[in-house]
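One chain of protein is taken out of this complex; the other chains stay put.
The first chain written gets the first letter, and so on, giving A, B and C; residue counts start at 1 in each chain.
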(Lines give C-alpha, C1' and ligand atoms only; values in the text may rest on other atoms or scores of the structure.)
Protein backbone atom coordinates (compact mmCIF):
# COMPACT_ATOMS: atom_id res chain seq x y z
CA UNK A 1 0.00 0.00 0.00
CA UNK A 2 1.06 3.61 -0.52
CA UNK A 3 0.89 6.45 2.00
CA UNK A 4 1.68 10.11 1.44
CA UNK A 5 4.12 11.75 3.84
CA UNK A 6 4.15 15.52 4.40
CA UNK A 7 7.14 17.36 5.85
CA UNK A 8 7.15 20.83 7.34
CA UNK A 9 9.54 23.48 8.58
CA UNK A 10 12.85 22.07 9.89
CA UNK A 11 11.91 18.54 8.78
CA UNK A 12 11.36 19.73 5.23
CA UNK A 13 14.66 21.57 5.29
CA UNK A 14 16.41 18.35 6.37
CA UNK A 15 14.72 16.09 3.82
CA UNK A 16 14.89 18.66 1.05
CA UNK A 17 11.30 17.82 0.13
CA UNK A 18 7.84 18.72 1.42
CA UNK A 19 6.19 15.43 0.49
CA UNK A 20 6.95 11.89 -0.58
CA UNK A 21 5.04 8.69 -1.25
CA UNK A 22 6.13 5.56 0.62
CA UNK A 23 5.16 1.98 -0.18
CA UNK A 24 4.61 -0.18 2.89
CA UNK A 25 3.27 -3.64 3.65
CA UNK A 26 -0.39 -3.85 4.65
CA UNK A 27 -1.01 -2.92 8.31
CA UNK A 28 2.37 -1.23 8.68
CA UNK A 29 2.65 1.10 11.66
CA UNK A 30 3.77 4.71 11.89
CA UNK A 31 7.03 3.48 13.46
CA UNK A 32 7.73 1.28 10.44
CA UNK A 33 7.11 4.25 8.16
CA UNK A 34 9.52 6.47 10.10
CA UNK A 35 12.15 3.74 10.06
CA UNK A 36 11.80 3.39 6.32
CA UNK A 37 12.12 7.15 5.79
CA UNK A 38 15.26 7.36 7.91
CA UNK A 39 16.80 4.44 6.03
CA UNK A 40 16.80 6.55 2.88
CA UNK A 41 19.98 8.10 4.24
CA UNK A 42 21.19 11.66 3.60
CA UNK A 43 18.96 14.36 5.09
CA UNK A 44 16.25 11.75 5.71
CA UNK A 45 18.48 9.97 8.22
CA UNK A 46 18.72 13.23 10.13
CA UNK A 47 15.01 13.30 10.84
CA UNK A 48 14.49 12.89 14.58
CA UNK A 49 14.14 9.34 15.81
CA UNK A 50 11.20 10.50 17.87
CA UNK A 51 8.83 12.73 15.95
CA UNK A 52 5.20 13.57 16.51
CA UNK A 53 2.99 12.58 13.60
CA UNK A 54 -0.53 13.19 12.43
CA UNK A 55 -2.46 10.67 10.35
CA UNK A 56 -5.22 12.23 8.27
CA UNK A 57 -5.01 15.45 10.34
CA UNK A 58 -5.15 13.74 13.74
CA UNK A 59 -2.27 13.27 16.13
CA UNK A 60 -1.20 9.63 16.17
CA UNK A 61 1.64 7.58 17.66
CA UNK A 62 4.15 4.93 16.70
CA UNK A 63 1.73 2.05 17.08
CA UNK A 64 -0.94 3.56 14.87
CA UNK A 65 -1.67 1.22 11.96
CA UNK A 66 -1.68 2.82 8.52
CA UNK A 67 -3.97 2.19 5.57
CA UNK A 68 -3.76 2.73 1.84
CA UNK A 69 -3.94 6.42 0.94
CA UNK A 70 -3.31 7.77 4.45
CA UNK A 71 -1.83 11.24 4.71
CA UNK A 72 0.93 11.10 7.33
CA UNK A 73 2.43 14.39 8.46
CA UNK A 74 5.64 14.62 10.47
CA UNK A 75 5.03 17.36 12.99
CA UNK A 76 8.09 19.20 14.31
CA UNK A 77 7.67 20.75 17.77
CA UNK A 78 4.90 23.31 17.26
CA UNK A 79 5.33 27.04 17.80
CA UNK A 80 2.09 28.78 16.91
CA UNK A 81 0.71 31.90 18.52
CA UNK B 1 -14.48 75.13 60.77
CA UNK B 2 -16.55 74.18 57.73
CA UNK B 3 -16.26 71.06 55.62
CA UNK B 4 -18.15 70.22 52.44
CA UNK B 5 -19.93 66.88 52.31
CA UNK B 6 -20.78 65.18 49.00
CA UNK B 7 -23.44 62.49 48.66
CA UNK B 8 -23.85 60.04 45.81
CA UNK B 9 -26.26 57.46 44.49
CA UNK B 10 -28.39 55.83 47.21
CA UNK B 11 -27.00 58.20 49.87
CA UNK B 12 -28.07 61.20 47.83
CA UNK B 13 -31.50 59.71 47.35
CA UNK B 14 -31.84 59.25 51.13
CA UNK B 15 -30.61 62.71 52.07
CA UNK B 16 -32.41 64.41 49.20
CA UNK B 17 -29.29 66.47 48.54
CA UNK B 18 -25.97 65.92 46.76
CA UNK B 19 -23.96 68.24 48.99
CA UNK B 20 -24.06 70.11 52.24
CA UNK B 21 -21.73 72.21 54.36
CA UNK B 22 -21.22 71.20 57.98
CA UNK B 23 -19.68 73.30 60.75
CA UNK B 24 -17.53 71.32 63.15
CA UNK B 25 -15.15 72.07 66.03
CA UNK B 26 -11.45 72.18 65.13
CA UNK B 27 -9.86 68.71 64.84
CA UNK B 28 -13.22 66.96 64.54
CA UNK B 29 -13.05 63.43 63.13
CA UNK B 30 -14.94 61.81 60.28
CA UNK B 31 -16.98 59.90 62.87
CA UNK B 32 -18.07 63.14 64.47
CA UNK B 33 -19.12 64.47 61.11
CA UNK B 34 -21.19 61.38 60.31
CA UNK B 35 -22.83 61.56 63.73
CA UNK B 36 -23.75 65.18 63.14
CA UNK B 37 -25.22 64.41 59.72
CA UNK B 38 -27.35 61.57 61.08
CA UNK B 39 -28.60 63.81 63.90
CA UNK B 40 -30.28 66.00 61.32
CA UNK B 41 -33.06 63.40 61.28
CA UNK B 42 -35.33 62.56 58.35
CA UNK B 43 -33.50 60.98 55.42
CA UNK B 44 -30.16 61.93 56.97
CA UNK B 45 -30.82 59.60 59.91
CA UNK B 46 -31.26 56.78 57.39
CA UNK B 47 -27.66 57.10 56.18
CA UNK B 48 -25.77 53.95 57.14
CA UNK B 49 -24.08 54.02 60.55
CA UNK B 50 -21.04 52.57 58.87
CA UNK B 51 -20.18 54.27 55.60
CA UNK B 52 -16.96 54.48 53.67
CA UNK B 53 -15.71 58.01 53.21
CA UNK B 54 -13.14 59.84 51.17
CA UNK B 55 -11.47 63.02 52.35
CA UNK B 56 -10.12 65.16 49.53
CA UNK B 57 -10.45 62.21 47.10
CA UNK B 58 -8.67 59.68 49.31
CA UNK B 59 -10.29 56.89 51.25
CA UNK B 60 -10.28 57.69 54.95
CA UNK B 61 -11.75 56.23 58.11
CA UNK B 62 -13.65 57.25 61.23
CA UNK B 63 -10.59 58.44 63.08
CA UNK B 64 -9.35 60.69 60.28
CA UNK B 65 -9.10 64.27 61.57
CA UNK B 66 -10.72 66.91 59.38
CA UNK B 67 -9.52 70.40 58.54
CA UNK B 68 -11.18 73.59 57.34
CA UNK B 69 -12.29 73.30 53.72
CA UNK B 70 -11.99 69.52 53.45
CA UNK B 71 -14.16 67.80 50.87
CA UNK B 72 -15.67 64.75 52.51
CA UNK B 73 -17.51 62.28 50.27
CA UNK B 74 -19.73 59.54 51.62
CA UNK B 75 -19.04 56.53 49.42
CA UNK B 76 -21.81 53.95 49.09
CA UNK B 77 -20.63 50.44 48.26
CA UNK B 78 -19.00 50.85 44.85
CA UNK B 79 -20.17 49.06 41.71
CA UNK B 80 -18.03 50.18 38.80
CA UNK B 81 -17.05 48.12 35.82
CA UNK C 1 1.66 54.72 27.29
CA UNK C 2 0.09 54.70 30.74
CA UNK C 3 -3.26 56.34 30.14
CA UNK C 4 -6.63 56.48 31.87
CA UNK C 5 -9.83 58.46 31.67
CA UNK C 6 -13.26 58.67 33.24
CA UNK C 7 -15.67 60.18 30.76
CA UNK C 8 -19.27 60.59 29.66
CA UNK C 9 -18.24 60.03 26.03
CA UNK C 10 -18.78 56.67 24.30
CA UNK C 11 -15.71 54.43 24.49
CA UNK C 12 -13.75 53.90 21.28
CA UNK C 13 -12.18 50.46 21.69
CA UNK C 14 -10.03 50.66 18.56
CA UNK C 15 -8.62 53.97 19.72
CA UNK C 16 -7.84 52.52 23.14
CA UNK C 17 -5.89 49.69 21.50
CA UNK C 18 -3.74 52.23 19.68
CA UNK C 19 -2.66 53.61 23.07
CA UNK C 20 -0.82 50.39 23.89
CA UNK C 21 1.57 48.29 21.81
CA UNK C 22 5.27 48.61 21.29
CA UNK C 23 7.81 46.81 19.09
CA UNK C 24 9.00 44.88 22.18
CA UNK C 25 5.50 43.58 22.96
CA UNK C 26 4.32 40.16 21.77
CA UNK C 27 0.98 40.20 23.58
CA UNK C 28 -2.03 42.48 23.93
CA UNK C 29 -4.98 41.81 26.23
CA UNK C 30 -8.18 43.82 26.02
CA UNK C 31 -11.11 43.63 28.43
CA UNK C 32 -14.50 45.22 27.84
CA UNK C 33 -17.29 45.54 30.37
CA UNK C 34 -20.66 45.77 28.69
CA UNK C 35 -24.20 46.53 29.86
CA UNK C 36 -26.16 43.31 29.64
CA UNK C 37 -29.83 42.65 29.24
CA UNK C 38 -30.57 40.91 32.50
CA UNK C 39 -29.54 40.60 36.13
CA UNK C 40 -30.53 37.46 38.02
CA UNK C 41 -32.93 36.77 35.16
CA UNK C 42 -34.67 40.15 35.55
CA UNK C 43 -34.75 41.92 32.16
CA UNK C 44 -32.69 45.13 32.10
CA UNK C 45 -33.13 47.95 29.60
CA UNK C 46 -30.21 50.17 30.52
CA UNK C 47 -27.89 51.40 33.24
CA UNK C 48 -27.02 54.75 34.80
CA UNK C 49 -23.37 55.03 35.81
CA UNK C 50 -22.85 57.73 38.40
CA UNK C 51 -19.37 58.56 39.61
CA UNK C 52 -17.47 60.85 41.92
CA UNK C 53 -15.66 61.89 38.78
CA UNK C 54 -12.61 63.72 40.14
CA UNK C 55 -11.80 60.98 42.63
CA UNK C 56 -12.62 58.21 40.12
CA UNK C 57 -10.06 59.73 37.72
CA UNK C 58 -7.41 59.72 40.43
CA UNK C 59 -8.26 56.18 41.52
CA UNK C 60 -8.26 54.81 37.99
CA UNK C 61 -4.94 56.47 37.29
CA UNK C 62 -3.52 54.91 40.47
CA UNK C 63 -4.86 51.47 39.58
CA UNK C 64 -3.39 51.62 36.07
CA UNK C 65 -0.02 52.72 37.46
CA UNK C 66 -0.09 49.82 39.92
CA UNK C 67 -0.87 47.41 37.08
CA UNK C 68 1.99 48.85 35.04
CA UNK C 69 4.40 48.37 37.90
CA UNK C 70 3.29 44.77 38.43
CA UNK C 71 3.49 43.98 34.69
CA UNK C 72 6.76 45.79 34.11
CA UNK C 73 5.09 47.57 31.18
CA UNK C 74 4.10 51.18 30.67
CA UNK C 75 1.67 50.21 27.89
CA UNK C 76 -1.56 50.01 29.87
CA UNK C 77 -4.68 52.08 29.18
CA UNK C 78 -8.12 52.14 30.77
CA UNK C 79 -11.28 54.17 30.40
CA UNK C 80 -14.50 54.08 32.43
CA UNK C 81 -17.68 55.64 31.20
CA UNK C 82 -20.30 57.54 33.19
CA UNK C 83 -23.86 58.45 32.25
CA UNK C 84 -26.82 56.50 30.91
CA UNK C 85 -25.88 53.46 28.84
CA UNK C 86 -28.03 51.15 26.74
CA UNK C 87 -27.70 47.37 26.70
CA UNK C 88 -24.62 46.45 24.64
CA UNK C 89 -22.71 49.67 25.32
CA UNK C 90 -19.18 49.48 26.71
CA UNK C 91 -18.92 50.74 30.31
CA UNK C 92 -15.22 50.04 30.86
CA UNK C 93 -12.33 49.14 28.55
CA UNK C 94 -8.82 48.09 29.55
CA UNK C 95 -5.89 47.37 27.21
CA UNK C 96 -2.43 46.12 28.15
CA UNK C 97 0.55 45.16 26.04
CA UNK C 98 3.59 43.32 27.34
CA UNK C 99 6.46 41.26 25.92
CA UNK C 100 4.79 37.97 26.98
CA UNK C 101 1.16 36.96 27.34
CA UNK C 102 0.83 36.15 31.05
CA UNK C 103 1.61 39.74 32.06
CA UNK C 104 -0.89 41.20 29.58
CA UNK C 105 -3.72 38.99 30.87
CA UNK C 106 -2.75 39.69 34.49
CA UNK C 107 -2.60 43.44 33.96
CA UNK C 108 -6.04 43.65 32.37
CA UNK C 109 -7.48 41.42 35.07
CA UNK C 110 -5.85 43.43 37.84
CA UNK C 111 -7.32 46.68 36.57
CA UNK C 112 -10.90 45.38 36.31
CA UNK C 113 -10.74 43.70 39.72
CA UNK C 114 -9.43 46.85 41.40
CA UNK C 115 -11.96 49.01 39.54
CA UNK C 116 -14.71 46.92 41.08
CA UNK C 117 -13.18 47.25 44.54
CA UNK C 118 -12.16 50.89 44.61
CA UNK C 119 -13.55 53.10 41.87
CA UNK C 120 -16.20 55.46 43.30
CA UNK C 121 -18.82 54.58 40.71
CA UNK C 122 -22.39 53.40 41.21
CA UNK C 123 -24.88 51.78 38.87
CA UNK C 124 -28.62 52.05 38.73
CA UNK C 125 -30.31 49.42 36.61
CA UNK C 126 -33.46 50.17 34.69
CA UNK C 127 -35.82 47.22 34.53
CA UNK C 128 -38.22 46.25 31.83
CA UNK C 129 -40.94 45.50 34.38
CA UNK C 130 -40.69 48.55 36.63
CA UNK C 131 -38.45 51.33 37.81
CA UNK C 132 -34.78 51.33 38.61
CA UNK C 133 -32.56 50.32 41.49
CA UNK C 134 -29.05 51.07 42.72
CA UNK C 135 -27.06 47.88 42.55
CA UNK C 136 -25.41 46.38 45.59
CA UNK C 137 -21.73 47.08 45.56
CA UNK C 138 -18.58 46.53 47.55
CA UNK C 139 -17.50 48.53 50.55
CA UNK C 140 -14.18 50.12 49.54
CA UNK C 141 -11.42 49.69 52.14
CA UNK C 142 -11.72 51.73 55.34
CA UNK C 143 -15.09 52.05 57.01
CA UNK C 144 -16.12 54.49 59.63
CA UNK C 145 -18.94 54.07 62.09
CA UNK C 146 -20.25 55.58 65.26
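Rule of thumb we're sticking to: a contact is a pair of C-beta atoms (placed from the backbone, for glycine too) under 8 Å apart; a residue touches a chain by one contact, two chains touch by 3 or more.
Please read these numbers as outputs of a predicted model, since none were measured by experiment.
Touched by the hidden chain within the whole complex are the displayed chains A, C. Listed residues C:25, C:58, C:74 or C:133: the one in touch with the omitted chain is C:25. For subunit C, the residues touching the absent chain in the complete assembly are 13-14, 17, 21, 23-38, 87-88, 97, 99, 101, 104-105, 108-109, 112. Seen from subunit A, the chain kept out of the figure touches residues 6, 8-10, 13, 30-31, 34-35, 49-54, 57, 59-64, 73, 75-81.
Rule of thumb we're sticking to: only the chains that are shown with their structure count from here on.
Centroids built from CA atoms put subunit C at 26 Å from subunit B. Taking the mean of the C-alpha atoms as each chain's centre, subunit A and subunit C sit 50 Å apart.
Rounded to whole angstrom, the centroid-to-centroid distance between subunit A and subunit B, based on C-alpha atoms, equals 74 Å.
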